[in-house]
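One chain of protein is taken out of this complex; the other chains stay put.
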Amino acid sequence: MFFRTVGQFKTSYRKDQALFPVRQDAVLLWVILLFAWVVFPFTASEFTFQTLLIPILIYSLAAIGLNILTGYAGQLSLGTAAFMGVGAYACYKMITLMPWMNPIVAILLSGVFSAGIGVAFGIPSLRIKGFYLAIATLAAQFFLVWLFEKWAWLYNYNASGAIQVPNLKSMGVYVAGPQASSIVQYYVVLGVVTFLTIVVINLTRGNLGRTWKATRDMDIAADLIGVNLMKSKLTAFAVSSFIVGVAGALFVFMWRGAAEPNLFDIPLSFRILFIAIIGGLGSILGNYLGAILIVGLPVVLNTVPEALGLPISSATVEHLNIMIVGSLIVFFLIIEPHGLNQLWRLIREKLITWPFPH
Amino acid sequence: MSLDTTTDSYVTPDGRTIGGVMMEMKNITLRFGGVVAIKDISFDIREGEIRAIIGPNGAGKSSMLNVINGFYHPQEGEIWFHGKKRGPMKPHEVARQGIARTFQNIALFNGMTTLDNIMTGRLTHMKSGILAQAIWKGKAEKEESEHREAVEKIIDFLEIQAIRKTPVGRLPYGLQKRVELARALAAEPKLLLLDEPMAGMNVEEKEDMSRFILDVNDEFGTTIALIEHDMGVVMDISDRVVVMDYGKKIGDGSPDDVRKNQEVIDAYLGVAHD
Partner (left out) sequence: MLQDIFINPFKDMIEAPDFLMQVLWEGLVSGILYALIAMGFVLIYRSSRIFNFAQGIMVVFAALTLVWLHEIGVPAWISLVLTLGVMYVLAFGIERVVLRPLVGQPDIILFMATIGVTLFLIGGGEIIFGGENKVMITEELGIPTGSFEFEPFGGFLILEQKDITAVVVAAILVVGLLAFLNMTRMGRAIRALGDDHQAAFSVGISLSQIWVLVWFIAGIIALVTGIAWGARAGVSFALEVIAYKALPVLMLGGLESIAGAIIGGLMIGMMEKVFEIYWGQPLMGGNTETWFAFVLALLVLLFRPQGLFGEKIIERV
């Protein structure tokens, strides 16, 4: 009875196309936004910020980026981490070459660089499809990580080969580096992620989203009804890589504080892919749900056994984590290939009719 | 009646106007490696008419539609559209010229609803750039509503209101065919290509589909070229017929003319070729 939609008529196409045509969905969203913007910042501990809130947001954004390419446009990519790296290193170079630039602007601009590289590595998708394309994206993944290591200019010839985030201010407040407070960084990440999520929602609900889905579902038919496949695919690579690049810059500048080239290696690519798959390919909400699961799981595995008095070494926790994620992937693919997003929709359908059976 | 191939238009007995030549295929030859799918075929399609392409299985009819679509490029021959010779074009460019199509095996986008599938048909008419779409409010939203209105007209026309929001993968075959037709109509094409629109349908469904095809031609003036196996349908609704067999043209004229053509009868009865 909470989710009764009877009686809510949409009286114009505009209303039907609205994001949340059902009032209960809108209410739910406002509650979530309230928690995100008001409740959490004032009640969360340092630990919660650093291990849960901030990484969940950043991983969600990266997964949204990947989802555009793989879930909406149907181009499987295994190189997400490398493009995050491009964003991170681009941001680092901008910060160090132009220290007067506002760091948040730098973070957003770094997406432009990763978008450019993304389009370049996306050109093969015009000729190569499916698994072969996935392997081609591995070329980008391995080559870029090698480049991050060998091209010393990227890390300012630092002897350790790593980049360190310096203290950076925006409008008088420290937003990055050891001096920045978690709550400030949280707001920056939340702001960027919210903004880009809105942009992606807009892009996917209109013509571009349909064009991408047509490219994914049956590219020959799409071609024949007027879709310029080249433009469609390259736009997907561009938008996707932009977002992934920004996520990469946030990853280093707003969370980890430092980075080595192997941070952006294949395991990170797979982690983002799992978030997108378990969350639900072709959805936006799913990425958030997937990130909550993937980020939350090791935390749960670490804290719960301790709380129950069962000692498990942290190495074992790590291995268990990997095993569970693997099983979850298989589980979801068997039970609900459309991921947590679809599970939520099914729950919602049930809620609409509850307490009646249909 | 004998038609002369000039640009003069004429009025049919049931009151429709058939215009001059819209599309002309001249000496088209299409080969796949050693196999000759289409051999030196020429025919034309006049504006406003319903042109049937018939022939036994494997005659090359679908390949001919693919050539018109720009999906296959003939090794020899020319295609003339609205009096201009057409250079080698990509399929999406051909689509933008006003040629839309349905497919023998349904080619709907299974990850989308009926409504979204038909909206993809409006693609060639939508103008908002990526920036406008990212902002949504204002230009993009307005355009979306306008095209939604156009699509709803077609949904009404084809009587598929109830399945608007259903994912097309869940629809029964007959309805999927109707949605595919709706998607093609949404493009407001000058030339509509239908590849076996009645395949797999029972008598009632065929009557419905025939009615829709005639209505489309009547109300919107759309020129239609269709491949069809049901002879009754072909004789009933088409103005002119092209007959293909083994990649060659063996008949071209009004349904009555073609029906009496001995070669055509032979082809269908399976008389051995020399």
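Order of writing sets the chain letters: A and B. Residues in each chain are counted from 1.
Everything below uses one rule, namely that a contact is a pair of C-beta atoms (placed from the backbone, for glycine too) under 8 Å apart; a residue touches a chain by one contact, two chains touch by 3 or more.
The shown structure was predicted, so the numbers you read here are calculated from the model rather than taken from an experiment.
**Q** Which listed residue, A:Val38, A:Met98, A:Ile322 or A:Leu346, touches the chain dropped from view?
**A** A:Ile322
**Q** From the listed residues A:Ala36, A:Ala139, A:Ile183 or A:Leu297, report the one that touches the chain absent from this view.
**A** Reading the full complex, the residue touching the unseen chain is A:Ala139.
**Q** Over the whole complex, note the residues of chain A touching the chain we left out.
**A** Output for chain A: 76, 124, 127-132, 135-136, 138-139, 142-143, 145-146, 149-150, 220-221, 224, 266, 270, 273, 277, 315-316, 319-330, 333-334, 337.
The rule is short, and it goes like this: only the chains that are shown with their structure count from here on.
**Q** Which bits of chain B are touching chain A when the two form their complex?
**A** 69, 71, 90-92, 94-96, 100-101, 103, 107-112, 116, 119-121, 123-124, 126, 128, 130, 133-136, 140-141, 144-145, 148-149, 152, 183-184, 187
**Q** Under the touch definition given earlier, write down the residues of chain A that touch chain B in their complex.
**A** Interface residues on the chain A side: 12-14, 16-17, 199, 202-203, 205-208, 210-211, 213-214, 216-218, 220-229, 235, 282.
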